[in-house]
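Of the protein chains in this complex, all but one are displayed in their positions.
Here is subunit A:
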């Protein structure tokens, strides 16, 4: 027996004087205010470009509007001529139909007519001749009589076979089209 020395043993690390048990988050990076400022700055830059683009789109829209405004007199003149022609033709047809009735004015809302009561209501017993409109201004006819037997009124989509089954609608003006012929340009 005698003294013995200890060899190198696997010891735990020496106990520090203080044990850091508290959490530690170092304050680094931008502050909250700076983050918000950065966000709003980025948004501001983005909205600036949005505003520029909106201004450009507005000018494009203005150009489109002025294109159409410039063409209004030309197109309105064409339509006017067409309307005058159609009304004259309707007036002639209606006059020829109502030849026997001598106090009939075709397509004329200012002609005094017997049976027209106030507000344009028809009442056969009212035999005092009054017109529908008393004004001096031009009054466009709202309704026109088109005989149902004449082929003048066409459904807008005459090339449809039916209103419901619209798969593979037929195309007109094709050489192999075997359906209804174009009644306007035949």
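Annotations
The rule is short, and it goes like this: a residue touches a chain if its C-beta (ideal position, glycine included) is under 8 Å from a C-beta of that chain, and two chains touch if they have at least 3 such contacts; residues count from 1.
Criterion: contacts and distances are computed from a predicted model.
Per UniProt, the protein behind the absent chain is "CHCH domain-containing protein"; the candidates were "Complex I intermediate-associated protein 30, mitochondrial", "Superoxide dismutase", "WD repeat domain 75" or "CHCH domain-containing protein". The chain not shown here is touched by just one of A:3, A:17, A:31 or A:70, and that residue is A:70. Looking at subunit A, the residues touching the absent chain are 60, 63-64, 66-68, 70-74, 76-86, 88-90, 92, 122, 124, 137-138, 140-146, 148, 151-156, 158, 183-184.
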